[in-house]
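The structure under discussion appears below in the form of structure tokens.
With one protein chain withheld, the remaining protein chains of the complex are depicted in position.
As written, the chains take the letters A and B, and residue 1 is the first residue of each chain.
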Amino acid sequence: MPSSKVLITVNGAERELEVAPNLTLLDFLRDDLRLTGTKECCDLGECGACTVLVDGRSVNSCLMLAVEASASEVITIEGLADDGRPTALQDAFVAKGAVQCGFCIPGQVMAAQYLLQRNPHPTPAEIREGLSGNLCRCGGYVQICEAVLAASETGP
Amino acid sequence: MSKNANDEIGTSQPRRGGLPRVTGRQQFVADISLEHMLHVKLVHVDCGHARIVSIDTTRAATMCGVTCVLTAADLPQPVPRFGPAHDDRPILAIGETKYHGQAVAAVAAESKEAAEAAAELVRVEYEELPGVFTVASALDPASPLVQEPELRPGDPLKHTNVLREMKFGWGDVDEAKADLVVENVYSFPMVTHFAIEPHAFIAAPEDGGVAVWTATQNPFQMQRIIARVLGLPLAKVRVRAPDPGGAFGGKQHPKYEPLVAFLALRTGRPVRLLLTLEETFQEVRRTSCEIRARTGFLADGTISFQDIQSDFLMGAYADIAERVIAKSNYLACGPYRVPNARIAVRALFSHTTPSTAFRGFGTPQVSWAHESQIDDAARRLGIDRVEIRLRNLARKGEAFVPGDTPADGDWAESVRKAALAIGWGKPLAAGRGRGLAVAIKASATTGASYSIVRLHWDGSATVLAGTSDMGQGARTVLAQVAAQELGIPFDWISVVMGDTATVPFDLQTSASRSTVFMGQAVARACHEINAQLEQMAAELGLDATVSVAELLHARFSEVRGEVIGVGSYRSEQQADHPLGGSPSFYEFSCTASEVEADEGTGEVLLVRHVTVADVGKALNPQHVEMQDEGAAVMGLGHTLMEHILLDDSGRIRNLGALDYRIPTTKDLPLEMHSIVVENADGPGPYGSKGAGEGGLMATAPAVASAVTEATGVVIRDLPLTPERVWRAIQESVK
Partner (left out) sequence: MQPFAYAAPATLAEAWALLNEQGPEACLLAGGTDVVVGLRNRTLRPKVVIDLKRVSELRPQISEAGPWVTITATTVLADILDDQRIRARFPALLEAAATVGSAQIRNRATLTGNICHASPAADTAPPLLAYGARVGVASARGTRRVNLDEFFLGPGKTVLQRGEVVTSIDLPIASGRRGATFARITRRRGVDLATISLCCIVESSGRTLFAYGAVGPRPFMVTDESGVLADPAAGDGRKDEVLRRLLTQASPISDVRGSREYREAMLLVMSRRALRSSIERLAAA
């Protein structure tokens, strides 16, 4: 099966690789680039654990083929902070008790990041709506939403 | 010596391990990759109960990149069986699949793609067999036997699908007087854990034995079982347990760890098996049941007797379900004063996913029945539903189960707080209703936790504890205990968990036991250190008020060393106790809910939802709140939307995230309150008890009671989907 050459910028670093077409962006990030911060759960776009930013938009990376991301800019949870230090949003998650088992958290943070980029001062209802694509079985939604609200108040 | 002036206990220290989780650095099992690792894929048949006619692995085995294809025939004969209580589960299906999803073969290959492709090439010829999928068919003598009688030698019930009949009770139900007898049948559905982390297992040959990585809540049991199945000494089996990405009981007991351990030794290489979410659903669920409750009341609402008969549907293998059923049904009467009780429960096999431990451990099921009963009586007797509970609740110190651990909390206080918070008695808007319910769970009855604390020469410390941090923040709380007891800063303490080779024995992380058991073990280890420090000070001729740092410097400046303390907390078996031991504490919870019901569509909106947890002492208030609210949200799942649906062949129809729905941010109640009662009356450090399960134990009866007030209809089956509520309303107007 022919593979395609893709040129993807991931967390600011340009990568040129041969990838098989039947590789999802999620598997590409986790297995080929060893960026395991993005998680695999339902693998059909229902749980949001695999959320990353592609060209500034939040997407479920399990529903994208890696080849589709050629010439795009991808940001994963590992690339959120510019200088390696956690962002105010990430700090807020810890401070507000939003982190329980933590498995859904990278996806939640990325979804929240996108939400705040578009809407820097969301209402609680808008936050719930914006994060509705991210499941948390530990049930930490109240704290997760509070963290996003707190981050929106303090700024980036 | 002087202790740290800071009061660690009751401080909401930030979650240890929070930062790695929000930055993506936390390593879960699926994130671990070992060199020369093989990828494993399972082969299943799409059927509930089937006879395996033949398995042709030749095409798969000869495929490029495939290292080995294993079936039951390739394992040592007889195929080893394992389980936490009964050794009934084979490593791979033997001649028959007993539940939808049971693996019949496993492929190990150089890549995920090769393993997937090879798994597709394994040709399984099978014949569907009639199966047992419901309580009724499990009890039908004409039904096939789920479990081979040879596995139950000496068991008089071995030719039935009843694993065990349990009876609990006291007094004389038949002689008891009652002015009102309420008799109803309740059901609780099959639901699955749906941790966001699907199951994942890694094994590798190591040091003449095997090393296993698995997100288990119970590394020591895992070690014991793998050692037995492989015929290895414990010292040659190392289980590493990375923090689970959610467990809730589903990762308590072995599933495919024995299989991957075999594969690792067979191939001589590390192997990794990642289950899909669908495969995970097929492996774990909560025990479902039907409960027939007959409750007698006096005219003033006092409970006169409880006569309960229930059937709990386990799955194809016993796993820990028998224990779930025993523990919860032992308290089937609830936290009340009940002078006469008769509880008879059957644990039944079925050709379905083996049910296992699941947060609440049977309590959500039994409280669904006893709370709905008391609400029914309240309505018929014209007594307020909070009042009737206050009249019957056991008082602190009262032995509500005769001869056993008495009520260890001021439970009425929790009820009053919940009632106040929900606005009980205040006028209700049209279409709205309120409900309140309680639940009681026996905590660990036996067990042992050991901890080693190492105070380093620079005054920092490492705590070794076998507890699993699966979200409840055990790492944080145990560090707080050590910081408090040793008088050193919280940030100077590391906690090491999850490795049978380095941490001492812990029974398991379950039953909300760790704060009590492991917390006490850690505290005692610290006390041992403190005693040694006192001795040290005396030997060095130093004043007792010298600081820990100064003392250590004095002792260890020339020749380095450390001060080691060992602590343990054990609760031994009591042979004559039905549960093997008295509960070390009870987890009591109260839930109150206000709902708005749309009678046209049956949709229920949660306007306000309150949970009250009686925790003794909240060592980390923020952790308690997040656990309690998290449990409440999980409870809303089985209350309003979760149920596993099976077809006539025992196949799960709603397999996967698309059709098995759990609560999202948009399903949250408009308002949620989590209240904590702290009376320092628990056996754990500082008077703490356990917490974390309560929030979901009484959710269903509280919400259902509110729906009844809002709509006039009583529903005795779960979940309360819009369609179910709508149907009940339609029936009632006929």
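Before moving on, here are some points about what is shown:
One rule holds for everything that comes next: a contact is a pair of C-beta atoms (placed from the backbone, for glycine too) under 8 Å apart; a residue touches a chain by one contact, two chains touch by 3 or more.
Just so it is clear, the model here is predicted, and its values are computed rather than measured.
The missing chain, though absent from the display, is touched by one residue of B:281, B:686 or B:726; that residue is B:726. Contact between chain B and the unshown chain involves residues 113, 117, 600-601, 603, 605, 640-641, 645, 653-654, 658-659, 661, 663-667, 721-723, 726-727, 730. Residues of chain A that touch the chain left out of the display are 1-2, 4, 20-22, 24, 43-46, 48, 51, 57-60, 62-65, 67-68, 111, 114-115, 130, 132-134.
Basically, only the chains that are shown with their structure count from here on.
Looking at the complex, you find that chain B touches chain A at residues 12, 14-15, 17-28, 30-31, 33, 112-113, 193-198, 243-248, 274, 276-277, 470-473, 622-623, 625-627, 629-634, 656-658, 662-666, 668, 672.
Residues 20, 22, 27, 30-31, 34-44, 46-47, 49, 76-78, 80-81, 86, 90-91, 93-95, 97-106, 109, 127-129, 131-145 of chain A are the ones touching chain B in the complex.
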